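Encoded as C-alpha coordinates, here's the structure I'll be asking about.
One chain of protein is taken out of this complex; the other chains stay put.
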Amino acid sequence: MHPIGKTHWAIPEGYIPPGSTGEGRALASHEAACILNANERDAHVEIMVLFSNRDPAGPYRVTVPAMRTLHLRFNDLSDPEPVPAGTDYASVFESDVPIVVQHTRLDSRQDALALLSTIAYGAD
Amino acid sequence: MHPIGKTHWAIPEGYIPPGSTGEGRALASHEAACILNANERDAHVEIMVLFSNRDPAGPYRVTVPAMRTLHLRFNDLSDPEPVPAGTDYASVFESDVPIVVQHTRLDSRQDALALLSTIAYGAD
Amino acid sequence: MHPIGKTHWAIPEGYIPPGSTGEGRALASHEAACILNANERDAHVEIMVLFSNRDPAGPYRVTVPAMRTLHLRFNDLSDPEPVPAGTDYASVFESDVPIVVQHTRLDSRQDALALLSTIAYGAD
Partner (left out) sequence: MHPIGKTHWAIPEGYIPPGSTGEGRALASHEAACILNANERDAHVEIMVLFSNRDPAGPYRVTVPAMRTLHLRFNDLSDPEPVPAGTDYASVFESDVPIVVQHTRLDSRQDALALLSTIAYGAD
(Lines give C-alpha, C1' and ligand atoms only; values in the text may rest on other atoms or scores of the structure.)
Protein backbone atom coordinates (compact mmCIF):
# COMPACT_ATOMS: atom_id res chain seq x y z
CA MET A 1 0.00 0.00 0.00
CA HIS A 2 1.11 3.56 -0.75
CA PRO A 3 2.67 5.09 2.45
CA ILE A 4 0.38 8.10 2.23
CA GLY A 5 0.65 11.02 4.63
CA LYS A 6 2.83 13.58 6.33
CA THR A 7 4.84 13.65 9.56
CA HIS A 8 3.42 16.84 11.16
CA TRP A 9 -0.22 17.73 11.72
CA ALA A 10 -2.13 20.51 13.45
CA ILE A 11 -5.72 20.92 14.69
CA PRO A 12 -6.41 24.53 15.77
CA GLU A 13 -9.93 23.77 17.03
CA GLY A 14 -10.29 21.82 20.25
CA TYR A 15 -13.12 21.78 22.78
CA ILE A 16 -14.51 18.83 24.73
CA PRO A 17 -18.20 19.61 25.34
CA PRO A 18 -18.83 19.52 29.10
CA GLY A 19 -21.96 17.40 29.10
CA SER A 20 -23.87 14.74 27.18
CA THR A 21 -27.45 13.64 26.63
CA GLY A 22 -26.76 10.32 24.95
CA GLU A 23 -26.16 7.06 26.77
CA GLY A 24 -22.97 5.06 26.69
CA ARG A 25 -19.50 5.76 25.37
CA ALA A 26 -20.64 5.96 21.74
CA LEU A 27 -22.95 8.95 22.34
CA ALA A 28 -20.94 10.71 25.04
CA SER A 29 -19.68 14.10 23.89
CA HIS A 30 -16.12 13.67 22.75
CA GLU A 31 -13.39 14.93 20.49
CA ALA A 32 -11.15 12.60 18.51
CA ALA A 33 -8.02 12.64 16.40
CA CYS A 34 -8.36 9.78 13.93
CA ILE A 35 -4.87 8.65 12.92
CA LEU A 36 -4.25 6.45 9.87
CA ASN A 37 -0.95 4.61 9.50
CA ALA A 38 -0.74 3.04 6.02
CA ASN A 39 2.92 2.15 6.44
CA GLU A 40 4.71 -1.14 7.02
CA ARG A 41 6.23 0.34 10.19
CA ASP A 42 4.60 1.40 13.45
CA ALA A 43 4.08 5.14 13.91
CA HIS A 44 5.28 6.74 17.15
CA VAL A 45 3.31 9.93 17.60
CA GLU A 46 3.92 12.79 20.01
CA ILE A 47 1.07 15.21 20.68
CA MET A 48 1.32 18.65 22.23
CA VAL A 49 -1.84 20.39 23.46
CA LEU A 50 -1.86 24.20 23.36
CA PHE A 51 -4.18 26.49 25.29
CA SER A 52 -5.20 30.13 25.20
CA ASN A 53 -3.79 31.21 28.54
CA ARG A 54 -1.31 28.65 29.90
CA ASP A 55 1.74 26.73 28.75
CA PRO A 56 1.25 23.67 26.51
CA ALA A 57 0.61 20.22 27.94
CA GLY A 58 2.43 17.12 26.77
CA PRO A 59 3.95 15.46 25.02
CA TYR A 60 1.33 12.75 24.96
CA ARG A 61 2.69 9.61 23.27
CA VAL A 62 0.73 7.05 21.29
CA THR A 63 1.75 4.26 18.94
CA VAL A 64 -0.30 3.44 15.86
CA PRO A 65 0.72 -0.01 14.60
CA ALA A 66 1.57 -0.59 10.94
CA MET A 67 -1.52 -0.85 8.73
CA ARG A 68 -3.87 0.20 11.51
CA THR A 69 -5.96 3.20 12.50
CA LEU A 70 -6.32 4.72 15.96
CA HIS A 71 -9.33 6.88 16.76
CA LEU A 72 -7.87 8.65 19.75
CA ARG A 73 -10.24 10.51 22.05
CA PHE A 74 -8.74 13.57 23.71
CA ASN A 75 -11.11 12.76 26.59
CA ASP A 76 -9.05 9.61 27.24
CA LEU A 77 -5.64 11.27 27.50
CA SER A 78 -4.27 11.27 31.03
CA ASP A 79 -0.45 11.19 30.90
CA PRO A 80 1.09 13.68 31.66
CA GLU A 81 -2.30 15.29 32.49
CA PRO A 82 -5.96 15.14 31.38
CA VAL A 83 -7.30 17.56 28.76
CA PRO A 84 -9.92 19.65 30.57
CA ALA A 85 -13.50 19.76 29.25
CA GLY A 86 -15.15 23.08 28.44
CA THR A 87 -11.79 24.65 27.59
CA ASP A 88 -10.41 25.96 24.27
CA TYR A 89 -7.34 24.07 23.10
CA ALA A 90 -5.43 23.10 19.95
CA SER A 91 -3.12 20.20 19.15
CA VAL A 92 0.05 19.48 17.20
CA PHE A 93 1.20 16.01 16.12
CA GLU A 94 4.66 14.75 15.19
CA SER A 95 5.21 11.23 13.87
CA ASP A 96 8.32 9.27 12.83
CA VAL A 97 6.55 7.89 9.74
CA PRO A 98 3.92 9.49 7.45
CA ILE A 99 0.41 9.41 8.86
CA VAL A 100 -2.92 11.11 8.10
CA VAL A 101 -4.93 12.84 10.85
CA GLN A 102 -8.63 13.76 10.85
CA HIS A 103 -10.40 15.75 13.55
CA THR A 104 -13.93 14.83 14.67
CA ARG A 105 -16.21 16.06 17.44
CA LEU A 106 -19.47 14.58 18.64
CA ASP A 107 -21.44 17.04 20.73
CA SER A 108 -24.50 15.69 22.52
CA ARG A 109 -25.05 18.50 25.02
CA GLN A 110 -28.46 19.19 23.53
CA ASP A 111 -31.20 16.72 22.66
CA ALA A 112 -29.80 15.60 19.35
CA LEU A 113 -26.14 15.09 18.66
CA ALA A 114 -24.11 17.33 16.37
CA LEU A 115 -20.98 16.36 14.44
CA LEU A 116 -18.06 18.12 12.84
CA SER A 117 -15.02 16.77 11.05
CA THR A 118 -12.10 17.92 8.92
CA ILE A 119 -8.82 16.54 7.70
CA ALA A 120 -6.21 18.24 9.90
CA TYR A 121 -3.49 20.51 8.48
CA GLY A 122 -0.48 18.45 7.43
CA ALA A 123 3.15 19.36 6.73
CA ASP A 124 6.55 17.67 6.52
CA MET B 1 -12.80 19.83 -18.54
CA HIS B 2 -9.66 20.10 -16.41
CA PRO B 3 -8.67 16.55 -15.19
CA ILE B 4 -8.58 17.72 -11.58
CA GLY B 5 -7.48 15.46 -8.75
CA LYS B 6 -4.95 13.02 -7.38
CA THR B 7 -4.48 9.26 -7.59
CA HIS B 8 -4.24 8.41 -3.87
CA TRP B 9 -6.64 9.41 -1.10
CA ALA B 10 -7.04 8.62 2.60
CA ILE B 11 -9.88 8.99 5.11
CA PRO B 12 -8.69 8.32 8.69
CA GLU B 13 -12.16 8.61 10.22
CA GLY B 14 -14.63 5.81 9.59
CA TYR B 15 -17.60 4.69 11.65
CA ILE B 16 -20.98 3.46 10.44
CA PRO B 17 -23.50 4.43 13.14
CA PRO B 18 -25.27 1.25 14.31
CA GLY B 19 -28.84 2.51 14.22
CA SER B 20 -31.14 5.03 12.58
CA THR B 21 -34.26 6.99 13.42
CA GLY B 22 -35.11 8.21 9.92
CA GLU B 23 -37.13 6.28 7.39
CA GLY B 24 -35.87 5.02 4.06
CA ARG B 25 -32.44 4.80 2.50
CA ALA B 26 -31.97 8.57 2.38
CA LEU B 27 -32.18 9.01 6.18
CA ALA B 28 -30.55 5.74 7.23
CA SER B 29 -27.29 6.29 9.08
CA HIS B 30 -24.50 5.85 6.56
CA GLU B 31 -20.98 6.80 5.63
CA ALA B 32 -20.00 7.66 2.08
CA ALA B 33 -16.94 8.31 -0.04
CA CYS B 34 -18.02 10.66 -2.80
CA ILE B 35 -15.74 10.15 -5.79
CA LEU B 36 -15.52 12.64 -8.65
CA ASN B 37 -13.98 11.61 -11.97
CA ALA B 38 -13.59 14.66 -14.20
CA ASN B 39 -11.50 12.77 -16.74
CA GLU B 40 -12.23 11.49 -20.21
CA ARG B 41 -11.30 7.97 -19.03
CA ASP B 42 -13.00 5.69 -16.52
CA ALA B 43 -11.39 5.51 -13.09
CA HIS B 44 -10.65 2.09 -11.63
CA VAL B 45 -10.43 2.52 -7.87
CA GLU B 46 -9.13 0.10 -5.26
CA ILE B 47 -10.10 0.69 -1.64
CA MET B 48 -8.44 -0.82 1.42
CA VAL B 49 -10.20 -0.61 4.79
CA LEU B 50 -7.99 -0.48 7.90
CA PHE B 51 -9.05 -1.26 11.45
CA SER B 52 -7.69 -0.71 14.94
CA ASN B 53 -7.12 -4.32 15.89
CA ARG B 54 -7.20 -6.61 12.85
CA ASP B 55 -5.64 -6.84 9.39
CA PRO B 56 -7.01 -4.63 6.61
CA ALA B 57 -9.96 -5.70 4.47
CA GLY B 58 -10.00 -5.43 0.69
CA PRO B 59 -9.22 -4.47 -1.90
CA TYR B 60 -12.72 -3.35 -2.75
CA ARG B 61 -12.97 -2.41 -6.43
CA VAL B 62 -15.24 0.19 -7.99
CA THR B 63 -15.31 1.87 -11.37
CA VAL B 64 -16.29 5.53 -11.72
CA PRO B 65 -17.10 6.24 -15.38
CA ALA B 66 -15.57 9.21 -17.19
CA MET B 67 -17.31 12.50 -16.33
CA ARG B 68 -19.39 10.95 -13.57
CA THR B 69 -19.54 10.92 -9.77
CA LEU B 70 -20.08 7.93 -7.49
CA HIS B 71 -21.35 8.47 -3.96
CA LEU B 72 -20.24 5.16 -2.55
CA ARG B 73 -21.70 4.06 0.76
CA PHE B 74 -19.37 1.96 2.87
CA ASN B 75 -22.56 0.30 4.16
CA ASP B 76 -23.05 -1.16 0.67
CA LEU B 77 -19.63 -2.80 0.31
CA SER B 78 -19.79 -6.59 0.46
CA ASP B 79 -16.93 -8.04 -1.63
CA PRO B 80 -14.64 -9.35 -0.23
CA GLU B 81 -16.49 -8.69 3.07
CA PRO B 82 -18.94 -6.17 4.60
CA VAL B 83 -17.66 -3.21 6.62
CA PRO B 84 -19.03 -3.77 10.14
CA ALA B 85 -21.20 -1.09 11.77
CA GLY B 86 -20.26 0.36 15.16
CA THR B 87 -16.55 -0.22 14.47
CA ASP B 88 -13.67 2.23 14.02
CA TYR B 89 -12.07 2.02 10.59
CA ALA B 90 -10.16 4.08 8.03
CA SER B 91 -9.85 3.84 4.25
CA VAL B 92 -7.23 4.31 1.54
CA PHE B 93 -8.01 4.79 -2.17
CA GLU B 94 -5.84 4.20 -5.24
CA SER B 95 -7.03 5.14 -8.72
CA ASP B 96 -5.49 4.79 -12.20
CA VAL B 97 -6.58 8.33 -13.14
CA PRO B 98 -6.86 11.50 -11.03
CA ILE B 99 -10.00 11.68 -8.90
CA VAL B 100 -11.25 13.75 -5.96
CA VAL B 101 -12.67 12.09 -2.82
CA GLN B 102 -14.90 13.63 -0.14
CA HIS B 103 -15.98 11.91 3.06
CA THR B 104 -19.52 12.34 4.42
CA ARG B 105 -21.43 10.75 7.29
CA LEU B 106 -25.12 11.01 8.07
CA ASP B 107 -25.86 9.94 11.63
CA SER B 108 -29.53 9.55 12.53
CA ARG B 109 -29.14 7.53 15.73
CA GLN B 110 -30.79 10.28 17.71
CA ASP B 111 -33.99 12.19 16.91
CA ALA B 112 -32.48 14.62 14.45
CA LEU B 113 -29.80 13.74 11.97
CA ALA B 114 -26.23 15.01 12.18
CA LEU B 115 -23.82 15.47 9.28
CA LEU B 116 -20.09 15.72 8.83
CA SER B 117 -18.00 16.10 5.69
CA THR B 118 -14.45 16.85 4.57
CA ILE B 119 -12.39 16.60 1.45
CA ALA B 120 -10.21 13.54 2.01
CA TYR B 121 -6.41 13.71 2.10
CA GLY B 122 -4.98 13.42 -1.42
CA ALA B 123 -1.51 12.57 -2.73
CA ASP B 124 0.13 11.36 -5.95
CA MET C 1 -4.78 42.19 -0.22
CA HIS C 2 -2.98 38.95 -1.10
CA PRO C 3 -4.69 37.40 -4.22
CA ILE C 4 -5.15 34.08 -2.42
CA GLY C 5 -6.57 31.03 -4.15
CA LYS C 6 -6.53 28.72 -7.13
CA THR C 7 -8.29 28.67 -10.50
CA HIS C 8 -9.82 25.17 -10.41
CA TRP C 9 -11.96 23.65 -7.66
CA ALA C 10 -13.93 20.44 -7.19
CA ILE C 11 -16.69 19.33 -4.79
CA PRO C 12 -17.36 15.58 -5.10
CA GLU C 13 -20.31 15.62 -2.67
CA GLY C 14 -23.55 17.19 -3.83
CA TYR C 15 -27.11 16.53 -2.70
CA ILE C 16 -29.93 19.00 -2.23
CA PRO C 17 -32.15 17.58 0.55
CA PRO C 18 -35.68 17.20 -0.85
CA GLY C 19 -37.58 18.77 2.03
CA SER C 20 -37.32 21.25 4.89
CA THR C 21 -38.81 21.79 8.32
CA GLY C 22 -37.56 25.34 8.93
CA GLU C 23 -39.33 28.47 7.79
CA GLY C 24 -38.03 30.96 5.28
CA ARG C 25 -35.08 30.96 2.93
CA ALA C 26 -32.50 30.92 5.73
CA LEU C 27 -33.66 27.56 7.13
CA ALA C 28 -34.69 25.89 3.85
CA SER C 29 -32.55 22.86 3.06
CA HIS C 30 -29.88 23.98 0.64
CA GLU C 31 -26.41 23.42 -0.67
CA ALA C 32 -24.00 26.25 -1.35
CA ALA C 33 -20.64 26.93 -2.93
CA CYS C 34 -19.17 29.91 -1.11
CA ILE C 35 -16.77 31.67 -3.47
CA LEU C 36 -14.23 34.23 -2.24
CA ASN C 37 -12.57 36.61 -4.69
CA ALA C 38 -9.78 38.50 -2.94
CA ASN C 39 -8.45 39.95 -6.20
CA GLU C 40 -8.60 43.41 -7.71
CA ARG C 41 -10.31 41.90 -10.79
CA ASP C 42 -13.73 40.30 -11.14
CA ALA C 43 -13.76 36.49 -11.30
CA HIS C 44 -15.68 34.83 -14.12
CA VAL C 45 -16.50 31.32 -12.96
CA GLU C 46 -17.80 28.39 -14.99
CA ILE C 47 -19.38 25.48 -13.11
CA MET C 48 -20.03 21.99 -14.46
CA VAL C 49 -22.34 19.66 -12.55
CA LEU C 50 -21.65 15.92 -12.84
CA PHE C 51 -24.07 13.12 -12.06
CA SER C 52 -23.90 9.38 -11.48
CA ASN C 53 -25.87 8.26 -14.50
CA ARG C 54 -26.23 11.03 -17.07
CA ASP C 55 -24.06 13.53 -18.92
CA PRO C 56 -22.89 16.65 -17.07
CA ALA C 57 -24.99 19.82 -16.92
CA GLY C 58 -23.58 23.24 -17.59
CA PRO C 59 -21.62 25.31 -17.84
CA TYR C 60 -23.31 27.55 -15.30
CA ARG C 61 -21.72 30.99 -15.31
CA VAL C 62 -21.40 33.38 -12.37
CA THR C 63 -19.36 36.52 -11.80
CA VAL C 64 -17.88 37.28 -8.39
CA PRO C 65 -16.85 40.94 -8.29
CA ALA C 66 -13.40 41.99 -7.10
CA MET C 67 -13.10 41.95 -3.30
CA ARG C 68 -16.46 40.29 -2.81
CA THR C 69 -17.85 36.88 -1.81
CA LEU C 70 -20.73 35.01 -3.43
CA HIS C 71 -22.54 32.32 -1.45
CA LEU C 72 -24.09 30.54 -4.40
CA ARG C 73 -26.92 28.11 -3.72
CA PHE C 74 -27.09 25.20 -6.14
CA ASN C 75 -30.86 25.34 -5.53
CA ASP C 76 -30.91 28.71 -7.30
CA LEU C 77 -29.17 27.62 -10.51
CA SER C 78 -31.52 27.51 -13.50
CA ASP C 79 -29.53 28.22 -16.67
CA PRO C 80 -29.02 26.00 -18.62
CA GLU C 81 -31.13 23.76 -16.29
CA PRO C 82 -32.02 23.40 -12.58
CA VAL C 83 -30.02 21.05 -10.33
CA PRO C 84 -32.53 18.40 -9.22
CA ALA C 85 -33.15 17.83 -5.49
CA GLY C 86 -32.74 14.36 -3.98
CA THR C 87 -30.08 13.46 -6.57
CA ASP C 88 -26.36 12.71 -6.17
CA TYR C 89 -24.15 15.18 -8.01
CA ALA C 90 -20.68 16.74 -7.95
CA SER C 91 -19.34 20.05 -9.22
CA VAL C 92 -16.21 21.45 -10.87
CA PHE C 93 -15.30 25.15 -10.97
CA GLU C 94 -13.00 27.03 -13.35
CA SER C 95 -12.18 30.72 -12.80
CA ASP C 96 -10.09 33.24 -14.75
CA VAL C 97 -8.54 34.59 -11.53
CA PRO C 98 -7.62 32.81 -8.27
CA ILE C 99 -10.57 32.17 -5.97
CA VAL C 100 -11.28 30.03 -2.91
CA VAL C 101 -14.34 27.74 -2.76
CA GLN C 102 -16.02 26.23 0.32
CA HIS C 103 -18.88 23.74 0.26
CA THR C 104 -21.72 23.96 2.80
CA ARG C 105 -25.01 22.12 3.21
CA LEU C 106 -27.89 22.94 5.53
CA ASP C 107 -30.24 19.99 5.90
CA SER C 108 -33.50 20.66 7.73
CA ARG C 109 -35.44 17.58 6.65
CA GLN C 110 -35.73 16.47 10.26
CA ASP C 111 -36.75 18.54 13.29
CA ALA C 112 -33.41 20.18 13.89
CA LEU C 113 -31.10 21.33 11.16
CA ALA C 114 -27.77 19.69 10.38
CA LEU C 115 -24.75 21.33 8.80
CA LEU C 116 -21.66 20.21 6.94
CA SER C 117 -18.85 22.22 5.39
CA THR C 118 -15.41 21.78 3.88
CA ILE C 119 -12.97 23.77 1.83
CA ALA C 120 -13.27 22.32 -1.68
CA TYR C 121 -10.36 20.68 -3.49
CA GLY C 122 -8.30 23.30 -5.33
CA ALA C 123 -5.75 23.06 -8.16
CA ASP C 124 -4.18 25.29 -10.80
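Just a few scattered comments:
Just so it is clear, A, B and C label the chains in written order, and each chain counts residues from 1 on its own.
In this text, a contact is a pair of C-beta atoms (placed from the backbone, for glycine too) under 8 Å apart; a residue touches a chain by one contact, two chains touch by 3 or more.
Everything quoted here is computed from the prediction, not taken from an experiment.
Contact with the chain that does not appear here is found for just one residue of A:Leu27, A:Met48 or A:Val62, A:Met48.
In the full complex, chain A makes contact with the omitted chain through residues 8-15, 48, 50-53, 55-56, 86, 88-90, 92, 94, 103, 105, 107, 109-121, 123. Residues of chain C that touch the chain left out of the display are 1-2, 4-5, 22, 26-27, 32, 34-38, 67-71, 100-102, 104, 108, 111-119, 122.
Throughout what follows, only the chains that are shown with their structure count from here on.
With angles rounded to a multiple of 5, the C-alpha fit of chain A against chain B returns 90 degrees of rotation. Computed centre separation for the pair chain B/chain C is 21 angstrom, with centres defined by C-alpha atoms. The set of chain B residues touching two or more other chains comprises 111-119.
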